[in-house]
Every structure is written in structure tokens, then in C-alpha cells.
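One structure is given here, and the rest of the page talks about it.
Here the complex is missing a single protein chain, while all its other protein chains stay put.
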Amino acid sequence: MTTYAFAAVLFTLGIAGMALLPNLLRKLLAMNVMQVAVIVFFVSLAFKDGATVPILGQGGDPQAAEFMNPLPHTLMLTAIVVSVSTTGLALGLLVRIRSRFETLNERQLLDKLR
Amino acid sequence: MAEGHLISIGLLAAMVVSAACALAVKDLLTAAALFGAFSFLTATWFALLGAVDVAFTEACVGGALTTILFVSTAFRTSRRFD
Amino acid sequence: MGAPRHGGTRMRWLLGAAAFPALFLGLVLGMAELPEFGDPGSPASTHVSPRFIEDAAAETGAANMVTAVLADYRGYDTLGETAVIFAAGLGCLVILAAAGGRPNPPAPGMSHPFGSVILDTATRILVPVVLLFAVYVLIHGHISPGGGFQGGVLFGSGLIMMRLVWGPAHEGGTHRPDVTAFGPSLRGSLILACAGILGYAGIGLAAMAFGGEFLNYGTLPLGSDPAHVRELATLGIEAAVFLTVAGTVGVLFDTISIGMRESGVPLGSDRGPRE
Partner (left out) sequence: MRDVLPGLLVALPLVGAALVPLLAALFRRTTRAAALALHAAIFAAALGLFWSAAVAGPIRYAVGGWPGPWGIELWFDGLSTLIAVLVAGMACFASFAQTFGPDPDRTAPGSTPLREGLLRGALLLLVGGLLGIVATRDVFNLFVFLEISSLAAYTLVASGGGRSTVAAFRYLLAGTAAGSLYLFGVGFLYALTGTLNMDDLAARLPSVEADAALTVAVVLIAVGLSIKAALFPLHGWLPDTYVYTPTPAAGFIAAVMAKVSAYALLRLLGEVLAGTDAGAVVLEIMIWLGVAGVVAGGVLAVAQRAVTRMLAWSSISAMGMILIGVGMGSALAITGALFHMAAHALAKGCLFFGAGGIRALEDGDEVDRWAGLGSRAPWTLAALTVAGLSMIGIPPTAGFFSKYYLLSASITAGGPAGIAAFAAIILSSLLATVYFLRVLEAAWFRAPAEAERASSAAPAGPVLPRPLALPVVGLALLIVLTGIFARPFERHVLPDWETGTARIAAEAP
């Protein structure tokens, strides 16, 4: 529960930052924090007491209780890729926006768009 | 590892602090560095929970690639948040 | 964009002050009812995932269960993931490289490029190691942590490291003109990324041609032991992911660090734009 709550803290921090920070680059940092929060949540779901890394050692008959749940790990690999892809595309957009409007501040940008 | 494991809680708290700092500082390079630290802390925590693949990827992507991309953007836009 | 400016911001803070604590409280209230952290008897640990732990090695030939799920049981997700990162590369090319406009000048306080003897030597030693390690990570993916994605990012990062020290491949006139040509051009990176997606989907379609479902590697005529066939095919798709990721990382870094260029120039750096 404590662990889950940390994910909630990070998620709220990220999404609030996205909505409230005025600089677009900072919004993007906040977006990354939000995405990491979801990953933290899933990885904590995969944890089992007394289990080990989900890689099979030498032979043996693996039992479900002996290894961490590999499914959330897999899903989160995909989520990390999604997060870096979104960030990359967003940074490209910011370079373009900055070259056209010469600011990355949301308020100044809205003034220029008026 | 029990729920209240000190290393786990400590890492999680450090993650929250570094994330908050990354969002608060004025200088973009500092923010990117703090974000890199946040990612490495997260990766360490993942490794602690036995999610080695996720930890590896988070370290590659969050710690290295995303930070590099943020710095490259700073290079072409503005070093300070305006 | 007609939102009233200052009133709008204050409004947003007020709304945020109400909404985000509510979001946090809601999340925590819901989390209180979830199965205990680390409970081996939780639905997540007992319902679907045991098969991935107990049968993965026999069914897919991968000792790393994460790789087994990633590349085989949920290989379709991974194809989607590869398409996502490809989409990012495509987007940056459209937005920056293939658009009109001038390159942004370097921002104040950021000097460029920053070569020195120490950096130069360190890179010379480090980069080959990183590139080699990337390939190792790719090949070893199904018995140890790693795989195509991590390997691709490492490979791309190795190339980025060179460009950071010696200047981007397309911005001539850096302090080591003899080595700037190393690494793929922007167009080369794009071709790599496309080839990866085509390779991945091609393996999936080949499985259909041999009578299986899309991405059902078991039907490929690569041997008699189904687990071994799946292991080989997994290596194939990991290599495809590697290509796409390495190519896209190159595209992302090049487009973002160069900024905008005159129409068509960076993509045609090896030949001029031909119209």
C-alpha cells in the first residue's frame, strides 16, 4: 500500500505539473514523471514476497511462486518505449515551436497566437 | 523484502524529491540532470523489486536517451526556462 | 485561441487546487483495496501469469520469461511498440528535417562543438565497447536481461556519443571532419528504421504464409523442435526491433540536435535534393 501510494504521489505530481507549469519544456518533464508513475505502479504489482528475478536458472521445474510476475514487466517495457517516443516527438515539436514563435512560455505563446 | 523495507522506501522518497526538484529548478540543464537522477533512482528501485529488464530499459531510456534529448533540445531552444 | 489570459491561469490554479488532491485521494482510496503489496496469492500472481513462468521455457525456448512474453506470447504488442517508436522518428522527420525553415541557432550559454583530446580518446575507447555491448545485449536477450530494444538504444546511444564529441554527421566543419561521416546519415537511419518494421511484420506474415496465425512463429519451417523454431524466430524479431530502435534513436537525436534545416537538405546530405 505504501508503495502504491508513492505511485499515486508521482502521478499527481506529474499530471499537476503538466497542467499548471507555464513552460512547455517543464510540462514535458512533468509528463515523463507521470508516465514513470504508472510504470512504478505496474512493477509494484508484479512483486511477490520471496520470489526472484524472472529468469530461469539451470534446469529445474519452475514454480509460479518462485519468480516475479513477468507480465507487468513486459507491459512496462512497452510503456517505457511509448513514453520515450512521445517525448522525442514532443521535443521535436518544441524545437519547431521555438524557432517560429521564439518562446516556450505558454502565456507568451498564447499572446503571440492571438 | 517486506513492504516497509527501508531501502525501498528511501529510494521511493528520493524519487519523489528528485522529480519535484527537476520540475522546480530554473536552469534547464540542471533540470535535465535531476531528471536523469530520477530515472536512475527509479531504475535502481526496479532492480530492487526484481524487474531487471525494466530496470535496464529505464536506465538506458530514461537515464540516458531522454536526458540526452532534453539537453539537445535545450541546445536548440533555450537553456533557461522562460 | 480566445481564452482570457490571466483570469484563465488563475482559474486553472483554482481548478487544479481542487482536482489534483481529489485525484490523489481517489487513487489512494482505490489502492487501499488492492491486494497487498507482495502477496503471492493475488489475482495478478495466480491467474494468467503462472503459465509464463512455468511453461515459457518449454513453449518458447527462452529462459528470460520477460523476453518470452514480450517476443512471443505478446509479440503483437511488441510489433505495436516498434511501430510507436517508428512513429516518433517519422514525426520528427516530418516536423523538423523535411520541413522548410532555417536551423535554430545554438542557444546562449551552449557552446558547440566541445571536442578535446581527453574526450576524443575516451570516446575512441568507449564507443566500440558500447557498440559491441549493444550487440551482446541483443543476442543474449533470451537468457539474460536485455533484447532488441535495449540493444538498439545502446547502439544508438553509442553513435550519439560520437556525434556529441565530434559533431553531428551532417553539420560539416566540426573539428574532426575525417570522422563525421561515421554512422548512418539521416536518410540511412530512416531506411534502417523502415527495414526493422518490415522485417518484424515480414516474419509475422511469413508465419501466415505457412498456415499459422499472424506472428505464429511455430509454423515457420526452421526445424523440428517447435520451441527451438520459436527461439530462432524470436532472435529474428529482436534483431528487427534492434534495427528500428537504433535507426529511430539516430533520427531523433539528429533532427532534434540539428533543429530545422532548409527543405530537403539533411535527408539528402549524401546527394543533393533531386526534383
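As written, the chains take the letters A, B and C, and residue 1 is the first residue of each chain.
Convention: contacts are C-beta pairs under 8 Å (C-beta built on N, C-alpha and C of every residue); 3 or more make two chains touch, one makes a residue touch a chain.
Since the model is a prediction, treat every value here as computed from it, not as a measurement.
A.B. asks: Which displayed chains does the hidden chain touch?
C.D. replies: Across the whole assembly, the hidden chain touches A, C.
A.B. asks: If the missing chain were put back, which residues of subunit A would it touch?
C.D. replies: Touching the missing chain: residues 11, 15, 18, 24, 27, 31, 34-35, 37-38, 41-42, 45, 72, 75, 78-79, 82, 85-86, 89-90, 93-94, 96-97, 100-101, 109, 113.
A.B. asks: Tell me, which residues in subunit C touch the chain that this view leaves out?
C.D. replies: That gives, for subunit C, the contact residues 1, 26-27, 29-35, 42-49, 51-52, 72-77, 79-81, 83-84, 86-88, 90-91, 93-95, 98-101, 187, 190-191, 193-198, 201-202, 204-205, 208, 212-219, 263-264, 267-268, 273-275.
The definition used in the following text is that only the chains that are shown with their structure count from here on.
A.B. asks: So what shape is it, when you link every pair of chains that touch: line, ring, star, complete or other?
C.D. replies: complete
A.B. asks: How many angstrom between the C-alpha centroids of subunit B and subunit A?
C.D. replies: A distance of 10 Å separates the two centres.
A.B. asks: Suppose each chain is reduced to the average of its Cα coordinates; what separation in Å results between subunit B and subunit C?
C.D. replies: 18
A.B. asks: So, what's the distance in Å between the C-alpha centres of subunit C and subunit A?
C.D. replies: Going by mean C-alpha positions, subunit A sits 15 Å from subunit C.
A.B. asks: Considering subunit B alone, which of its residues make contact with at least two other chains?
C.D. replies: 1-3, 52-53, 57, 61, 65, 69, 72-74, 76-78
A.B. asks: Counting only residues that touch at least 2 other chains, which ones in subunit C make the list?
C.D. replies: Expected reply: 36-38, 64, 66, 104, 145, 149, 252, 256, 259.
A.B. asks: Report the residues of subunit C in contact with subunit A in the complex, numbered from low to high.
C.D. replies: So the residues of subunit C in touch with subunit A come to 1, 3, 5, 9, 12-13, 16, 20-21, 23-24, 27-28, 31-32, 34, 36-40, 42, 44-46, 48-50, 52-54, 56-57, 63-66, 68-70, 74, 77-78, 80-81, 84-85, 87-89, 91-92, 95-96, 99, 101-102, 104, 143-145, 149, 248, 252, 255-256, 259-260.
A.B. asks: Per the contact definition, I'd like the list of subunit B residues that touch subunit C in the complex.
C.D. replies: My answer: residues 1-3, 52-53, 55-57, 60-61, 64-65, 68-69, 72-80.
A.B. asks: Could you list, by residue number, the parts of subunit A that touch subunit C in their complex?
C.D. replies: It comes out as residues 1-5, 8-9, 11-12, 15-16, 19-20, 22, 44-51, 54-56, 61-67, 69-75, 77-78, 81-82, 84-86, 88-89, 91-93, 95-96, 98-100, 107, 110-111, 113-114.
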